[in-house]
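Attaching a single structure in C-alpha cells format; questions to follow.
As you look at this complex, bear in mind that one protein chain is not there, while each of the others sits in place.
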Amino acid sequence: MTSRSYSILGVLREALRGHSGWTPAWRDGEPKPAYDIVIVGGGGHGLATAYYLAKRYGVRNVAVLEKSWIGSGNVGRNTTIVRSNYLLPGNIPFYETSMKLWEGLEQDLNYNAMVSQRGILNLYHSDAQRDAYARRGNAMRLHGVDAELLDATGVRRMYPWLNFDDARFPIRGGLLQRRAGTVRHDAVAWGYARAADRLGVDIIQNCEVTGFRIAGGRCTGVETSRGTIAARKVGLACAGNSSRVAAMAGLTLPIESHVLQAFVSESIKPLVDGVITFGAGHFYISQSDKGGLVFGGDIDGYTSYAQRGNLPVVEDVLEGGMALMPRIGRVRLLRSWGGIMDMSMDGSPIIDRTPVDGLYLNAGWCYGGFKATPASGLAFAHLLALDAPHEDARAYRLDRFRTGHMIDEKGMGNQPNLH
Amino acid sequence: MPDPILQPASAVAAWTPVATAGLSIDVRDDLTIAGIAPFRGKAQAVSEALAERYGLALPAACRRISGDDITLQWSGPDQWIAIAGRGAARDLEVELKPLLAGLAAVVDHSDARAVVVFSGKHARDVLAKGLPIDLHERAFRVGDVAITHANHIGVTITQTGNEPAYEIMLYRSYADSFADWLRHATAELTA
Amino acid sequence: MSGPQSNRLASGGGIDRSRALRFTFDGRSYSGFSGDTLASALLANGVRLVGRSFKYHRPRGILSAGSEEPNALVELRNGARREPNTRATTAELFDGLVAESQNRWPSLALDVMSVNSLLAPVFVAGFYYKTFMWPAAFWEKLYEPMIRRAAGLGRAAAEPDPDSYEKVTAFCDVLVIGGGPAGLMAALAAARSGASVILTDESFALGGRLLSERAEIDGGDANAWIARVRDELDALANVRILTRTTLFAAYDSGTCAAIERVADHLAAPPPHMPRQRIWRIIAKQVIVTAGATERPIVFGNNDRPGVMLAGAVRSYINRFGVAPGRRAVVFANNDDGCATVRDLASAGIEIAALVDTRASSPQYISELAAHHGVRLVNGVVTDVEGRLGVRSVRIRPHAGAPFTLDCDLVAVSSGWNPNVQITTHLGGKPRWSDTLATFVPGELPRGMSVAGAAAGDYALHSSLASGARAGHTAAEATGFSSPPIDTPRADDEPTSIAAFWHVQGTRHKAFVDFQNDVATTDIALAEREGYRSIEHVKRYTTLGMATDQGRTGSVNAIAILAALTDKSIPETGVTAARPPFTPVALGAFAGHHRGRTFKPERRPASYDWTKANAGVLVETGLWLRPAYFPRAGERDWLESVSREVATVRSAVGICDVSTLGKINVQGPDALALLERLYANDLASLRVGRARYGVMLREDGFLMDDGTIARLDEQHYFVTTTTANAAKVYQHMQFALQWLWPELDVQIASATEQWAQFAIAGPRARELLREIIDAAHDISNAAFPYLAVGDVTCCGGIKTRLYRLSFSGELAYEIGVPARFGPALWQRLLLAGEPLGACAYGSEALGVMRIEKGHISGPELNGTTTAADVGLGAMRSRKKDYIGRVLGERPGLVDPARPALVGLRPVERAQRLRAGAHFIARTAEATAANDDGYMTSTAFSPSLGHWIGLGLLRHGPQRQGEIIRAVDPVRGEDVLVEVVAPVFIDARGERLRA
Partner (left out) sequence: MRIACPHCGDRGLDEFVFLGDARVTRPMADATEPADAFHAYGYLRTNPAGPTDELWFHAAGCHAWLVVTRDTRTHVIASVRLARDVALERRAVASTTEDASA
C-alpha cells in the first residue's frame, strides 16, 4: 500500500534526486482492536505466514505482533543456509517446497534477498557415512530432489584446497545438492514484511504479548504491552521462546531452548564458493557476498535463554575448521554470537493445532528454521486459514510423541541437544 | 614351539624420556594397579581391612596416600585404586581380592593405564598447555588428585612431590597421542 | 614529499633509533626503527595513502594509532604466511617486513574500481535489495560473481598455515585488562595485597595512553613511573604480565579469553615457538581498564588520507617521533584540542587553525592558542579538499564568512568512547552519560569492575585513583586485604566537552563508518525507508559491521539516527558488541588440534604389528582398527578380505577385538540392575556362561547390543559395541546413580585393561590349545558354546576366555592384560601358521556378520526397534526395563514398519550397495513406493556373490519376492530376491562344533 515497486530504473531515478522519494518498506502502525488472525512473532516465519495468508488465502485482516524489531530473532542471526537435503519422508517434501519458494522468492516479493544457489556439500569420511548419505541422496532423488554422491576425486575437483593429505579423518567423498545455497537473512524478514504490508497486513513492532484471552477452552485474543487485541485465531511463530509463550496458554511443549553460536570472519576475497559441512567434526562454512566466512558448528548443548554461548564450543568449531581447511588459519574471527533454538524432542518441527481452540502452534525448528521460512509460512497460513494441515506438513503433529511417530533424522531419540 | 613367555610391551611406543634443566618426563611400566570399589556401606570396613594389612586407610576424595609397599588413591565416588611396584610378580588384584572379599569389587587396572611422571620447575608450565585445572600450590598440593582431561584425553593427575613432581595416568590406548602432544608442548623448553 | 624517513622528528619517541629496520610496502623499500608500527614507519616515510575502502574504493590513509583502525588494512607477509586485513597501526615493524595494500587494481594510487565512487549516488544503502532481480537466473551467473569479486578486502593465503598455535589455561584472583595508568595501579594494588594477578595489554609495551602523551607522574616523566611499576610487578611472584596480548572475550563464571601474539613481531616464528597462544583465563575478579577510543567528527570528505584522530596525531609525535603532517588544522568539540595543539607546536608542526565547535572556548584554550600563535576559530570544518589526501579544508565559523585553509593534516576529535565491549559480552547494556557525551559501562556482571578511561575517568589523576581503588576492592573480594595504596601525584587536565557529532551542509559525502563506506546520507535513507531501529539501520547500511565493529563510528551513527527520529540517544540505544573485541586468527582457536592431531588416536594391541606389516587401518570413532591385511599379489581390498573370510571359514583366523567396550558390573544388586538395563531375560544366566543381550533407550528404540557374561554370583562382565562403549557406560551410571540409587552395585570400565582377540574357524580349538596352558580343559564338553572362564596362557598369564562367535564359526575370544597384547597377537599368528591361520580385520568381520545376519552399526542407527531387526522375541514380558513402556507406542509396534531381511542379486554377478532403496518389482521408483533400504552389503566369498541386509516394509512376509534395489545417486537399479537374513549355517551347527 505504501512503497512502490523496486527496480534498477527506480533506483536510478531516485539517484538523480538524492533518494528523497523512497517511502517506508512497511507501515509502522498502531494495532487495531481486532483481527481475523493475529500472528505472535515478527520473525521470518511469522511474517511469511502473514504474507501467504494475505496472498494465497485471501486473509488480509491480519496482524503480526513483534515484541522488539522485526527480524530480531533467529532470522537475523543465522548462518543463511537453505537446502532440502533431508532423509525422511516427513521432511523432504516440506523442505523441497521451501526450496522451490526460495527459487521464486525475489520475483514474488519484489525484494532481492540474494537467494544464491551455490550448492551444499556434506563431506563423508567413512564407508558407513557414505552409505548413510547414499541412502539420503536416494531418498531425495525418489522425491524428485536433486542430489549427487561424489567420491574423493569429485570433492577434490570442487575444492582442491581442502585437507586431503594430512587428515585425521580423510575425506572420502560427499553428498552434493547443487540447488542449495544461501540467502541474505535479514532481507527475508524485510522482504516478507514489505510484501505483506502491501497486501494490508499490519506489522506492529515493540508490541509484546503478555497473555492470552481464553474462554471455555477457546482463545479469543491476546493481551499485549499495547493493549488487548481480539482475534478469531492466534498463531504462535516465536521459535526460541515457544515454551514461554505457550506456557501463558497453559501448554507444556516437547521442546527445550538451546543456544547455538554462529561466527563470521573478516571480509576476504572469494574463497569458499558454496556451503561445505565437515563430516568428522562440528563445522560448516560458507562465504557471504560481502566476503566474510560464515560458519558454525554444534549447539552449546545446555538449555539457555541467554543469547550467547561459551568458549569450549568456539574451540570445538575451529578445531574442525582447521582440520578441514588449514589455509584459513590466518584469517581472523570478526564476530561470534548466539541464538536461542527451539530444540524439539525429535529434531523436527511442529505445525499444528493446540489443545486450545483457536490457538495454533508453529515451533520446534531446532537450528533448521531459516531454510524452512517460506514453507513454514505457507503451511502455517494453510492451517490457520483452512483448519487443515498443509499436505507437505502433515507429519508435524504435536501428538506424534504420544503415538510414537517421531521424525528423527539423526536417530538420537528424545534428547534435544543431540539432534 | 617358541618360548612360552610373552614379553610385556611399554604403554608408549618409541618413548624417549625428557631430561632438561627444570623438566624431566618419563613413563612407568612397572606398576600393578587394582580398583577397589566398596559395596554400599562397606567403605569403613574396607578402610579398616586395608589399615590392618598395610597401615593405610582409604584417603578422602581427591587425595592419595602412600605407605611403604602400597599407595591408595581416590578414583571417583566410592572408588579407589591401589598402586604398587610390580617387582617380581606382584599382582594387587590377586592380593586384595581375598582381603576384601564381600566388602568391595576388586578389579585389575594394571594395564588399563599409561603412567607418565613429570618433575621440575617447568612441569607446571607444560601441563598448563593441556590440563584445564589450577596446579598452582595455592590450589593443588602434594597428595592431591584430580580427574580431568588434557587435549581431549582423560587423565588423572596427582602431585607427588614439591619440586614440583606429578604423576599422570591415562587410558593406555591414548598413550601415543598423549606423548605426541607432549613433544609439541615441551618443544619450547627442549629446543 | 616522501623520502627516507623524511617525516621522522629529530628526536623523541619510544623508538630505538640505533636499530634501523628495512621493510617494503607495495614493493617499494623503506626503513623504520625498532619500536615502530607499520603505520608509524609509513608515516615517517611520508606515505599517507595506505588502502582503499570496501565499497567505493575511496583512497584511505591512517586514521588511528591502535586496534580500532578502520582504514589502514594491509596484507602482511606473503606466501603461506599472508595475513589479510592486518591493521598497519598495530603491526610491529620487523626487519624484512613485507606488506601490500589490498582491494585495489592495478595500483593503490590508480584503482580502477574507484569508478564505484562515481556511482556512489546509485550504490546507496539497500541498493542490492532493490535491483538485480531480473532475470532470476542471472543472479548466480552474472550479478553475484561480479559482486563477490568486487567485495572482500585482502586475500587469504593459498597454502595451509605453516605456523603452530597453542592453548593455555591460567587461573588468578584478579585479572586486569589493559596496562594503562588505571590498569597499572589496579594491578599494583591487587598484587601488593598478595592476590594472584594477571595483567594483559594488547601493545608490546605497558603504559597505554601514557606512551602517547606528555604526562608527568610524581613530578617526573610518566615513562619513568611506568618503568618503576613494571619493575615492581615483575619482581612479584604472584603477578603474570602478558603484553602483546589482547583480552578479547568474557564468558560465563569468570572465564575470559585472550590472544597472545607470541611471534608476530618476528619475520617467522622459530620452529619450537607457536605463532600465537590462546589464554583461557579463569579469574575470580576482573577489572576492565581497557581505556577509551577517540571519535572522529563527521564532515565532508572526512575519510581522506591526512584526516587523523587527534589522539593518534599525539601518538605518532610522542611515541614514535613522527610528524604525521607538515601543516595541521585541529578540529575538536572538547579540551582534547589543547594537548594536540601543544604537542604539534612542540614538534615544530605548523598549526593553521584550531577549530572548536563550541560557541566559545574556555579561557585556557584561547590562552593556549594565543601562546602558540594559533588561529582559534569557533566553528566547524565543513569539507576536506584533495583527491588522494588532504590539501585544504573549508571552514565555516559560527560568525563570519566561510574560508579555506591549506593543510595536509586534520587532527580531529569529538571526544572519547570508553572501551565498554568486554563489559557487555555477558549481556550488560552500556549507559548513556550526558556529561561525557558517550556510553559508559552499565550494569556489570558479577565479579567485574571498571576503572580509568574505560569507566569515563579520562583525567590522569582520577584515572590512577580509580585504578588503585578497583585493584584494592577486587583483591579484598578474593580474600586479600591490605591498606589502600597511595595514588601518585599527577594533574587532572581539563576534559570538558560539548556534544557535537556531524557537520550539516557539507559539499562532499560525510562518512560515519569508514571501512564499510556508510555515509550520513545512508543513515538518512534507511530511516526514510522505515528501518528505524538502530539494529535495522546497522543491518540495512552495514554500519558497524566492518572489521572494527564500529569502534570509531557507532556512537556518531546513533547520534545521527537519534536526531533523524527525534529520539534521545539512550532511547535510540546501542548495538551489541560481540566477541572478539578485536579480530583473532582462526588457527589460534584450534591450537594443536588440526591435521592429523585434530583428535587423539586410540590404538589397539595389534596396531604396531599392523603398521609394520602393511595392514590397512580404518578410523572407528577415535580407534584405528585393522581393516584388512593385504598380501603380495592381491589386486585389491576385496581379494584380501575374501581370502581372510575364506581362511576363517575353512581354517582359522585371528582378529583384534580389543576395541569392544568392556564393563565390570559387581555387587549384590548387579543382576537387578542388568535386568532393568537389558530388554531380555538375564535371571536364568548361570555362572560361567555368557548371553547375548539388547539394550533399549527409554524411548523404546535399540541403543546397543553385546554379551553379558556371569563370572561369579555377583560379578557380571558385559561388552558393548565399539561405537557405543562410552554411551553405554554413561547410561549404566545414570541408571545406577539417578534412576535406582538404592541398588548396591559397582560399575567399572575394563575396556583398556584387556587386549582381546577373536579366534574363529573350524581349527580355532587347535590353535587355542597351543596357547592356553595345559591345565585348562577347553574341550567342547568342558567349554561349550557361550562358556566363559578365567584361565592362563603362555605359561601363567592371566587370561579370560569366552566361547563367543560373531562369525558363526567355532570361535573364541581370548583376553589378556593389555601389556601382553602385542606379544600374544604375534604368538597366535606364529602358532597358527601350521594350521593355515591368518589375521583378519574389521572388513572380514563385517562380511561374516552379514553372512550370519548379525546386526551392527548400520542396523543400530537409533531408529530401529528390536522387532525391526528380528529380535522382538527377546523382549521380556516378565519385567520392567528401560524402554519397555514407550516401546509399546503404536508407531513402534506398527506391523508395517520395515523389518530385517536378507537380499541377494537375481543376477548373481551384480553388486549390491548399502543405501539403495527398495521398490516393488513392478512399481515406479518414486517416494510413494519406497519400501525401505539396504543397510549393509558384502561380497560373500562363501557364496560367491554379493549379499545384503535391509529393512523392508512387511519384510519377513515377503521372502522369495523379487524387488528392485534402486540407487539413483550411483545410477544403479538391481533386481534382488528377498531371503532370510542368514546366509550361512542357518541352524548354527558350526559355532557349537
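A, B and C are the chain letters, set down in written order, and residue numbers restart from 1 in every chain.
In the analysis below, contacts are C-beta pairs under 8 Å (C-beta built on N, C-alpha and C of every residue); 3 or more make two chains touch, one makes a residue touch a chain.
Only a predicted model underlies this, so the values are computations on that prediction, with no experimental measurement involved.
When you scan B:Q44, B:T148 or B:N162 for touch with the missing chain, the hit is B:T148. Here one chain is not drawn; of C:R528, C:K567, C:R884 or C:H954, the residue touching it is C:R884. Within the whole complex, the absent chain has one touching residue among A:S7, A:N206, A:T228 or A:N417, and that is A:N417.
Touching the chain that is not shown, out of A:Q177, A:T220 or A:S304: A:S304 (per the contact rule at the top). Those residues of chain A that touch the chain absent from the view are 241, 243-244, 247, 252-257, 301-306, 310-312, 345, 401-402, 414-417.
Residues touching the missing chain, restricted to chain B, are 61-62, 76-77, 132-133, 146-149, 154 (touch as defined at the top). Counting over the whole complex, chain C has residues 169, 251-255, 280, 282, 427, 446, 698-699, 726, 730, 733-734, 737-739, 741-742, 880, 884-886, 888-889 touching the chain that is not drawn.
Please note the rule applied: only the chains that are shown with their structure count from here on.
Centroid to centroid, with C-alpha atoms defining each point, chain A and chain C lie 23 Å apart. The distance from the centre of chain A to the centre of chain B, each centre being the mean of the chain's C-alpha atoms, comes to 50 Å.
Per-chain CA centroids place chain B at a distance of 33 Å from chain C.
Multi-chain contact residues, meaning those touching two or more other chains, occur in chain C at positions 167, 280, 593, 597, 599, 601. Counting partners per residue, chain B has no residue that reaches two or more other chains.
Only residues 164, 166-171, 196, 270-273, 280, 282, 592-593, 597, 599-604, 608, 623, 658, 664, 666-668, 715, 744, 746, 748-755, 770, 794-795, 797-798, 816-824, 827, 830-831 of chain C touch chain B when the two sit together in their complex.
Of all residues in chain C, those touching chain A in their complex are 54, 81-85, 121-122, 124, 127-134, 136, 139-140, 144, 147-149, 151-161, 163, 165, 167, 249, 251-252, 255, 257, 278, 280, 425-427, 521, 525, 528-533, 535-536, 539-540, 542, 546-547, 549, 576, 578-580, 583-587, 589-591, 593-599, 601, 618-619, 697-701, 857-858, 861-863, 886, 889-893, 913-917, 925-927, 930, 933, 935-936, 966-970. Against chain C, in their complex, chain A makes its touches with residues 3, 6-8, 10-12, 15-16, 18-20, 22-28, 68-69, 71-72, 76, 89, 92-93, 103-104, 106-107, 110-118, 125-126, 128, 130-139, 141-144, 147-149, 161, 163, 166-169, 175, 184, 186-187, 190-191, 205, 265-271, 280-281, 287, 289-291, 306-308, 310-311, 314-315, 317-323, 326-337, 400, 402-406, 408, 410-414.
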